[in-house]
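Below you'll find the structure I mean.
Here's a slice of the assembly, chains where they normally sit.
Every chain is named by a letter (A, B, C and D) in the order it is written, and numbering of its residues begins at 1.
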């Protein structure tokens, strides 16, 4: 009978989508306690000179509220 | 000409979906002032041994910001 | 080979979502003949003082047209 | 590292949406092992004489596959 909040986080990485997910969760965990899961909402890349320069992921992060 | 925020809350109950909505709103109202409405986004149940063990509701909660 | 119309009805109740569905269908049946079904489109609640004051349901009501 | 299947079940009840969810899960559990959860996809009602005669719920049921 817990209550959780869900917030959207956008994170970027120069190497891969999964690294972007990792960075976003690490940063979110600094200010939000009890992060439990993240649902991938959107994935996109920035392009420079015909090559990917940045991977961006938007995700819905769920964290449980303390009683 | 008010401004409000909308945040996603996930709440569970062992008895019904409406009890889950009630619990989520009660918990949200402890930390958020001026909660005005909640829009049901998702409903799901957990199952154990062929029976429902938990009702979960995700809802978008609107609360008015103070000036 | 019947033809039906589908119209959106929004109804409220102070007790539950299902009571809101019932009230909306009862009211719709006063002016629309041959109501056959209703599909739940949206569910939301109004909140006052941290408690639910009103349950609202928007539904797509199907009624068969007379020949 | 489990693998699960998700299948859509449609169930009806003459009393309430939650009773329809219960009946659908009970029936699914007779033939599917390890049912874990169900996500409500659609809710609708049948109407006769201006009153609800049947509650119908379509839900996505998840069950874990044996190794």
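What we mean here is this: a contact is a pair of C-beta atoms (placed from the backbone, for glycine too) under 8 Å apart; a residue touches a chain by one contact, two chains touch by 3 or more.
Here the structure is a predicted model, which is why all the values come from computation and not from measurement.
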All chains share one sequence and 4 are in place; how many are there in total? 12
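Definition applied: only the chains that are shown with their structure count from here on.
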Going by residue numbers, if over half of the contact pairs line up, that's a repeat, so tell me which of A-B or C-D repeats B-D. C-D
Centroid of chain A to centroid of chain C, CA atoms only: how many Å? 39
Chain B and chain C, separation of their C-alpha mean positions in angstrom: 22
For chain A and chain D, let me know how many angstrom lie between their CA-based centres, rounded off. 32
Of chain C, residues touching chain B in the complex: 16-17, 42-47, 50-52, 55
Using the touch definition up top, name the residues of chain B that touch chain C in the complex. 18, 21-22, 25-26, 29, 35-40
Residues of chain A defined as touching chain B within the complex: 1-7, 60, 62, 65
